[in-house]
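Note sheet for the following structure.
Note that one protein chain of the assembly has been removed; the remaining protein chains are unaltered in position.
When the chains are written out, they are named A, B and C in that same order, and each has its own residue count from 1.
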Amino acid sequence: MQSQLPLYPEQASNFAPPIDALMIFITSICVFFAAGITIAIVYFFFKYRRKTPDDVGIVTREDSRLEAAWIVVPMILAMVMFSWGAVVYVDYRHTPSDTLDIYVVGKQWMWKVQQPNGLKEINELHVPVGRNIRLILASEDVIHDFFIPAFRVKMDVIPGNNHYNTMWFRPTKPGRYHFFCSQYCGTNHAIMGGWVTVMEPTDYAAWLSGSGAGGANPVVAGEKLFAEKACVTCHLANGTGRAPSLNGLYGAQVLLAGGTTVTADEAYIRESILQPNAKIVARYEPLMPSYQGQLTEEQILALTAYIKSLQSQPVPVQGAGVAPAGGGETAPATEKR
Amino acid sequence: MSEHSEHIVSPKIYVAIFLVLIVGTSLTVWAAFQNFHQFNIVIALGIASVKASLVVLYFMHARYSPKRTQLVIVCAIFWLAIMLALTLADYRTRQPRASGLISPTGVYYA
Amino acid sequence: MSDTPSPRVYEFPDMHYLNSSYRAGIRSWLLTTDHKRIALLYLASVTVFFFIGGVLATMIRIHLLTPGGALVTPETYNKLFTMHGVAMIFFFLIPSIPAILGNFLIPIMIGAKDLAFPKINLLSWYIYIVGGCFVLYSFSTGGLDTGWTFYTPLSSIYSNSAVTPAVIGIFINGFSSILTGLNFIVTIHTMRAPGMTWFRLPLFVWSHYATSLVMILGTPVVAITLLLAGLERMFHLGFFNPSMGGDPILFQHLFWFYSHPAVYIMILPAMGVISEIIPTFARKPIFGYTFIAASSIAIAVIGFLVWAHHMFVTGESTYAALAFSFLSYLVAIPSAIKVFNWTSTLYKGSISWDPPMIYALGFIGLFTIGGLTGLFLACLGLDIHIHDTYFVIAHFHYIMVGGAVMGYVGGLHFWWPKITGRLYPKALSRFAAIVLFIGFNLTFFPQFILGYLGMPRRYHSYPPEFQVLNVLSTAGASILALGYLLPMCYLTWSMRYGKVAGPNPWPATGLEWKTDSPPPTENFHVTPVVDWEPYDFRNRPDLGLVAGGAPLAPAHGDD
Partner (left out) sequence: MHRTGELYGQFQTLDQQKESATLGMWIFLVTEVLFFGGMFLTYTINRHEYFTAFGISSNTLDIKLGTINTGVLIMSSLTMAMAVWSAQVGKKQLVTGFLIATLALGTVFLGIKVVEYKQKFDHHLIPGRSFDVWYRVDHPTATDDPKEIANEREELHKATLTDPDIQSHGQLYFSLYFAMTGLHALHMIVGAGLLLWLIKESLRGRFTPQYNTPVENIGLYWHFVDIVWIYLFPLLYLIDRHR
C-alpha cells in the first residue's frame, strides 16, 4: 500500500513497471554523478582553502585522456538511457492489434467517453483489467492531454479533423485511479479530470450491458442526465462555473438573492429545475433555462437522486450554492474534503 | 583586418546577370504552364534558387567577399535547412492514420 | 580568514563613466551610447521585471498552499503563472546577463572602447522598454492566461485575455535580443585589442559569442511565429487554426525551434560567468580552456537540433521523437564537459571563500541537478509520464533559478566592485548565498516528487494527497524570497557606503581589471596590448601575488 508520502503513484498498468524501472535506473546514474561532483567540490573546497592572502594555485597539467574520458563515459551512459527509453516509447506508440477501442473527446473542460457499445460517460472511464485498451482521442476546441498517472501514460488531444491521437495501455490492477488533463487548456484546466475505474472483465461486461449497478440506479442515471442535459456545463463541481456548485447542496441552507434563505429539500431542487427563476441563488444571475417539459418525471427523480448523492462531495469554498454557516465566511461542509 | 582592396564588379556583369534573371523569370512562368508532375515544384524552386544565388553572388558581391561573409551566408542557409528539414522529418514520418476509424467528433477518416 | 585581502586603501577615481558626460542629469542616461551606462539602464529595468515575476511567483506559491487554492480564482491563477513565465523568461532572464554584464564587460574584456554599434545598443534598450510596456499593458488590462508557451488554438482563438498586446510586446522585444546579439558578434569579430587573439578571449566572451549566435538565429523565428499567432487572433487569418484545417502542432515546432535554443541563451552566459569566477577564486588557470570554449559553441549549435523533445506526446512521429531524444542526449555532453572542467579547476587551487565563489559553487550543484533531470525528460519512455507535470517545473527552475539566476547574482557580486567601484559586506552576502541555496532546494526539490506522483503543472487546484509537498515548496519559496531581498538591499547600500574597491580587488586576470573601478568612459586610458594567456596568475607580476614573476609552469598544461 501507499505510504503517507509515496514516491511514485500506484502501478496499475503494463507501462508502470518498465517506466518505474527506467526512473530508478536514470536516477541512480544521476545520483552517482551529482554525488561525485558535490563531494569533489566540497572536498576541494576545504582541502585547498587559501592559506595565505597571496597564495596562488598550482597549475595542473591538462590531460586530453581525462577530457576524452569524461566525454566518452557520459556519452555511453546517455546512449544506454536513450535506448532503453526508446524501447519503452516505441512500445507505447505502437498499438497492438487486439485492442478494445474507446473514444475520448476532450472539450473545455470535461471529458466525454464513449464505450464500444455506445455507452457514454462523462469524466469517468471504465475499463476491464488485463485487456489492451486503445483510447482514440479528439478535441472539440483546444489541445488537451489525457493523463493517467497510475498507468504512466499520457497523450495530447489535438483539435482538428486531420489530426487525432491514440494511446494504449493494459490495466493490470482493479481499482479507481485519477486521470487528469495535463495540457493547459484554459480556465478550468485543473478540474478537467476524473476517474478511471478498472474492473474485472465480468464486472465490466455487466456494467456495459447496464444490468449491473449502473442501469437501474437512479443516481447513475441522474449523473448521465446531468451531463446529457448540459447541467455540468454551468454547475461545475468546484464552483467556478456560471452556476453554483451543487455539492453538499441537499439539506443545506441556500442564501437567496433577496437575502432570505431556504432549505434545499427535494421540492426546492425540483422547483429549481422546472422554474429556475422562482428562487434565485444569491450572487448568481438568473441564467438557468427552465427544463419544464424537457424532462420526464422519472428523469427529474433521477436528477434529484444524483444531486442528493453529491451531499458527500467536497463543497468548494467559493461558488457553492449553500449559504455560509452562521454568517461566517466558509461553507459548512468544507471540512468534508 | 584590412584585406579589402575592394572588388568592383563591372556594369557589364550586372546587366548580364539582370538578363539571366529576366530569362529565368520567363522560364519559370513558362514551366508553370507545363505539367512535369512531381517535378513542377522542383523546377520552380530550382529556377528560383539559381536566380537567388546569382543575386547573392553578383549583386551582393558575395563571390568577392571575404571568407567570413561567405560563412555567414552559409550559416543562414544551413539554419534554415535545419528548421525545414527536421520539421518536415516529423511530418513525413508520422504514422499513417489507422484507417476506417470514425473520429469521436463525428468525422470519418478514410 | 584568508579572504582576498584589501590591504591598500584606494581613492575613488575622479572621472569615470558615471560622472563624466557632456550631457547632464537624466538626459545623460537616456541619450547615452556608453555601453556601461546602457548596461545599468538594463540593470534597472530588468530588476523591475524580476520583481514583478517574483511577486507573481510568491502569489502562485501562496495559492497552492491548499488543494482548493487559497488565494485567487482559477482565471487569476492562470494569469499568475503565465505572466510569471513571460516576465521571467522574456523580460528578465534572457536579457539579464547578456544585456547587463555582457554589455558592460565585453568591450572592456576585449580591450575596446565600446561595442561596434553604440547607437544600436541604446536602440536595443528602447526596444526592450517599448516591448516591456506592451506586455505590462497586457498584464494590467485583462492579463494573459495562455501559458508562456502561447499554444494555439488556445492563444489565437479561445483565450479571453489580452493576448494581442502581449504577443506584440514579445515580438518587439525579440528585436532587442537580435540587435544585442548582432552587436556582440560584430564587436567580438572586429574590435579586439592588439594581442587579443581568439584563444586569449575570456571564456565569458566565448559564451556570449555562442549566446549571440542563438539570439540571431533563433529569435527571428519566435518573432514570426508569435506574429502569425497574433495575426490569427487579430484578423482571423488561419495558419495553425484547426477549424480551417491548420495544424496547431506546427506552432509548437516553430515556437520550440526558438524556445529550446533560448534556454541556452539563458544558461550560456551564466556558464560564462562561472568560468570567470572559478579560476579567479581558485587562483589558477581554468582547466581545459579550449574544451570549455568549444563546448559553448557546441551547445549553441546542437541546441538547435533538439527542440521537439518538448513534443514527445503531441503525437509527433515516432522516428522524429527518436531523433530528437538522441540529439537531446548529445547536447548534454558539452554541459558535462564544462561541469567536469570546472570541478577539476578547483583541484590544487588556492580557494577563497569570497561571496562570488559561494554563488559559483551553488551554481554548479544546482545546475548539475537541473541538467541531470533534463536527462529524465529527454528519455522518451520516461517523458510519457513526467511531461507537463511538476517534474518539468522543478527541472527548469533548477536550471534557470538555481543555475542561471545564481550565475547572474554571482556575476553581479563578482563585477559589482568594477561596476560601482565599491565593495559590499562580505559576510552578509555569503549568508545570503547560503539562504538562497537552502530556500531554493526546499522550494523546488519537493516538486520533483510531486511531478512523479502525477501532479500536472498549471493546476490551480489539486487532489489533497499532494498538499504536504506543496506546503513544503511554499515554505521554501518564502526563504528564497528573503535570499533575493538581501542582495537587493546590501548591493544598493554599497553603492553609496561600500568600501572603495580599487581597480582589482580580488585580484583577477582579465583586462577589465586593468582599468579603474568604475572605468573611465573610454574604458582604458591607453589602448591595452595583450601579451598574456588568460587566467594566468603566475606570469602576472602586476597582480602583486607572485614576487619576481618568473614563469613557473606553462600556463596551459600541454595544449
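Methods note: a contact is a pair of C-beta atoms (placed from the backbone, for glycine too) under 8 Å apart; a residue touches a chain by one contact, two chains touch by 3 or more.
Quick caveat: nothing in here was measured; it's all calculated off a predicted structure.
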_Displayed partners of the chain not shown (whole complex)_ = B, C
*Touching the hidden chain in the full complex, which residues of chain C are there? Just list them.*
107, 112-118, 178, 182-183, 185-187, 189-191, 216-221, 223-225, 228, 231-232, 235-240, 243-247, 250, 253-254, 257, 522, 527
_Which parts of chain B face the unshown chain closely enough to count as touching?_
1-2, 4, 6, 8-11, 14-15, 17-18, 21-22, 25, 28-29, 32-35, 40, 44-45, 47-48, 51-52, 55-56, 58-60, 68-69, 72-73, 75-77, 79-80, 83-84, 87-88, 91
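Please note the rule applied: only the chains that are shown with their structure count from here on.
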*Counting C-beta pairs in contact, which comes out ahead: A-C or B-C?*
A-C
*If you average the CA atoms of chain A and of chain B, how far apart do the two points sit, in angstrom?*
47
_Using mean CA coordinates as chain centres, what's the gap between chain A and chain C in Å?_
35
*Out of chain C, which residues touch more than one other chain, so two or more?*
315, 318
_Overlap residues in chain A, where contacts from two or more other chains coincide_ = 93, 161
*Mind listing the chain A positions that touch chain C in their complex?*
4-9, 15, 18-19, 22-23, 26-27, 30, 33-34, 37-38, 40-41, 44-45, 48-64, 66-67, 70-71, 74-75, 78-79, 81-82, 84-90, 92-94, 108, 141-143, 145, 147, 149-150, 152-156, 158-163, 165, 178, 180-191, 238, 240, 314, 316-318, 337
*Touching chain B in the complex: which residues of chain C?*
189-190, 217, 221, 250, 253-254, 257, 304-305, 307-308, 315-320, 323-324
_Help me check something: in the complex, which residues belonging to chain C touch chain A?_
2-5, 7, 67-68, 73-75, 78, 145, 147, 151, 153-154, 157-159, 242-243, 245-249, 282-285, 287-288, 291, 312-315, 318, 321-322, 325-326, 329-330, 332-333, 336-337, 339-341, 343-344, 346-353, 361, 364-365, 368-369, 372-373, 375-376, 378-385, 387-389, 449, 452-454, 456-464, 468-469, 537-538, 544-546, 552-559
